[in-house]
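Quick notes on the structure that follows.
Every protein chain except one is present and positioned as in the full complex.
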Amino acid sequence: MPDTLVSLPDFSGIVADLGDAVIETVVAHGEVTLVTTRERLIEALTYLRNQARFEMLVDETCVDYFPQEPRFAIVYQLNSLSRTMRLRVKVFLSEHDKTIPSACAVYLSANWLEREIYDLFGVTFEGHPDLRRILMPAGYEGHPLLKEVPVTVEEVAFSFNRRRIDADKPYARE
Amino acid sequence: MGLEQKLGDMGVVTTSLEKAVGWARSNAIWPMLFGLACCAIEMMSTQASRYDLSRFGMELMRASPRQSDLMIVAGRVSRKMAPVLRTLYDQMPDPKWVIAMGDCASCGGVFNNYAIVQGVDEIVPVDVYVAGCPPRPETLIEGILKLQDKIKQEPLKKWQ
Partner (left out) sequence: MPANNPTLHEAPESVLTESNAQLDITLEQLKKLVTPRAFTGETMLLNMGPQHPSTHGVLRLLLELDGETIVSCIPDIGFLHTGIEKTHEGKTYSKGIPLTDRIDYLAPLSNNLAYVGCVEKLLDLEVPLRAQYIRVILLELTRMNSHLVWLGTHALDIGAMSVFLYCMREREMILDVYELVAGARMMTSYFRVGGLWRDIPPGFTDLVQKILDVFPERLLEYEKLLKDNPMWKERTVGIGVIGKEDAIAYGMTGPSLRGSGVNYDVRKAYPYSSYDQFEFSVPVGSNGDVYDRYRCRMEEFHQSLKIIEQAMKRLPAGPVMVDNRKIAPPPKHEIAYSMESLIHHFKLWTEGFSVPEGEAYFAVESGKGEFGCYISANGGPKPRRVHFRAPSLCNLQALPRMSRGCLIADMVAIVGSIDIVLGEVDR
């Protein structure tokens, strides 16, 4: 796509200001990713919003890197309306300690996005004002987007197994 | 050759009560205004300008289940929606019918996953399945006409 060819804005100032809060900078496909740690996350986001003028948290999501360790990554997509820049911030989380400070205090839009991650991946956000399930019903057990949950639930019906699947299906009554 | 010309000399038609009731029921269906997903948009198209469902005498959608006797399940039913759907079905007065509109409502469609009920017939009994993703308005109308045929042949005992 043409916009990958657009020369990148200068991020060196931001990286320098953040200092050792940034542990890695990745540039790929015309996008910049800063990898930070869980402890320095809120500090980094606050700086990015107030000083570097990334006013909008466009998206926040989670990636399950199973079987790698650290297994989870929380991905923040930031957007600066005044400077027309995008930036991605990433934090890696271990499977054994799935907690991360909530970004709600910095970006209001993180509220529902974090609830979604909690619902689908089981990552706990510390300091979140209203951490409940958002998409799945309240009685649901488990977190469906983890890699150990199978992608399909029902066997695909062919002519040889159609009858058996039909017999097992719980049909409704009046 | 209309009936009007025979006014005053109507003659007598004999038929069974069952048939007369079935005929009357089939042409006065009140569907429930119940849209879920993509198919709901096609259901709207069916009622709107070009396809005009009112030609078949059933354009009057009721928002309340208490006033309707046909539930068109238009779209995918999630596990969270399933109890709500069953409640709505239970709230509808007898006699009542269900059309599963589209692949998702019929069998889960492309979404064979944790969130979607694999066919709405797991929750409510379905009378007519309409295939398509989403079905064209013509297909839905065909499904409704099929249901009308079915209602005409239903025994009265069924709704005792």
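Note that the chains are named A and B in the order they appear, and that numbering of residues resets to 1 at the start of each chain.
Assume a residue touches a chain if its C-beta (ideal position, glycine included) is under 8 Å from a C-beta of that chain, and two chains touch if they have at least 3 such contacts.
Here the structure is a predicted model, which is why all the values come from computation and not from measurement.
The chain omitted from view is touched by exactly one of A:Met56, A:Val123 or A:Ala157, namely A:Met56.
Shown as candidates are B:Ala28, B:Ala48 or B:Leu145; the residue that touches the absent chain is B:Ala48. Touching the missing chain, out of A:Val15, A:Ile42, A:Leu135 or A:Ala157, is residue A:Leu135.
Interface residues of subunit A facing the missing partner chain: 1-4, 28-31, 33, 55-59, 61, 63-65, 75, 77, 81, 84, 86, 88, 107-109, 111-113, 129-139, 144-145, 149, 151-152.
Where subunit B meets the chain that is not shown, the touching residues are 33-38, 40-42, 44-45, 48-50, 63-65, 75-76, 78, 80-81, 84, 87-88, 91, 110-116, 133-134, 136.
Going forward, only the chains that are shown with their structure count from here on.
If you average the Cα atoms of subunit A and of subunit B, the two centres end up 42 Å apart. Listing the residues of subunit A that touch subunit B in their complex gives 135-137, 140, 144, 149, 151-154, 156, 169-174. On the side of subunit B, the complex with subunit A involves touching residues 79-80, 86, 108, 112-115, 118-119, 121-125.
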